[in-house]
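Chains shown are a subset, placed as in the full complex.
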Amino acid sequence: MSLIGKEVQPFTAQAYLNGDFIEVTEENLKGQWSVVCFYPADFTFVCPTELEDLQNEYPALKELGVEVFSVSRDSHFTHKAWHDSSEAIGKITYTMIGDPAHVLSRNFDVLVEELGQADRGTFIIDPDGIIQAVEINADGIGRDASTLINKIKAAQYVRNNPGEVCPAKWQEGGATLKPSLDLVGKI
Amino acid sequence: MSLIGKEVQPFTAQAYLNGDFIEVTEENLKGQWSVVCFYPADFTFVCPTELEDLQNEYPALKELGVEVFSVSRDSHFTHKAWHDSSEAIGKITYTMIGDPAHVLSRNFDVLVEELGQADRGTFIIDPDGIIQAVEINADGIGRDASTLINKIKAAQYVRNNPGEVCPAKWQEGGATLKPSLDLVGKI
């Protein structure tokens, strides 16, 4: 069974955030919407473009009340060093979690054991810590963070409007559906 | 570990395709690029909007050499009946696979056992039958099939150009990256 609808499992990790080292647990993924973005490794090639892309969407995500966390098997020390030395990474203002013991990668089922690194997986988590959406790409294929915005808006709409669902390609303000017996076979 | 990089497992299923009942196996997912789109159930609400959306992208996908397969736990008989009675579904010209024994849903790890239905999971599969990308949404949140186009183009580019990778938000014709020691820490 996929992780959709499952609650995030407990963890404790060290992270780099805006010039500080902080501790992050599963509690930090609750109480607001969260995006958790796994990537294979610091100081590589596709990863910084994805993290920069995510940073570009960060203000929009924050407006939606979404917190952002990136995760790789590298330590918080390495995240700090990468932040210091890379122009793209240096812009990042969200939390960069270190996962050298592979705890989060295993919990989110994205660890490639023989490489000791994560798949390119993005998870949208609701304020109860429940996973609402997953997207994973093979290693050479970068993600597009802008697609997160609509998904989160749809997820938030559904959460806030029990009894309505968002159809395909739904955009904020667009029509939603109220499942009912009368609609069966009528769509 | 996620299914990224794994080969599709063997299966045999009955499907509805353009007014005919046909048999589909894992071999039909090989030899060309494929999109496999799971949805919970026929005759429901979000599902038809997603399947119609996927149909709208079908010509563009075909131009990229991509074949499309939808899958639910409903039988090919039910797919046929839905196709006959629903305006949206009636437009569909791709293969609608019946999975009443839950074989494919289990193979692709999207079966919700207690409901006997699949999560909203989309899989991009390369011509060798290897899964290259996964996207799964919670039940009330529709997918946007248009995001498949760029992902598949990127995956095809990477397959056709060994040694290059596609950065975040890559668009056809855009710059790619050639991983090299000189680039380490320079992006």
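Note that the chains are named A and B in the order they appear, and that numbering of residues resets to 1 at the start of each chain.
Definition applied: a contact is a pair of C-beta atoms (placed from the backbone, for glycine too) under 8 Å apart; a residue touches a chain by one contact, two chains touch by 3 or more.
In this text, all values refer to a predicted model and were calculated from it rather than measured experimentally.
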(message) If 2 of the identical subunits are displayed, how many subunits does the entire complex have according to this structure file?
(response) 10
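Following the convention adopted for this analysis, only the chains that are shown with their structure count from here on.
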(request) Superimpose the Cα trace of chain A on the Cα trace of chain B, which carries the same sequence, then give the rotation angle to the nearest 5°. (result) 180
(request) Calculate how many whole Å lie between the centre of chain A and the centre of chain B, each centre taken as the average of the chain's C-alpha atoms. (result) 22
(message) For the complex, give me every residue of chain A touching chain B.
(response) 1-2, 4-5, 43-46, 48-50, 52-54, 82, 85-86, 88, 109-113, 119, 121, 131-147, 150-151, 154-155, 158, 164-170, 177, 179, 183-187
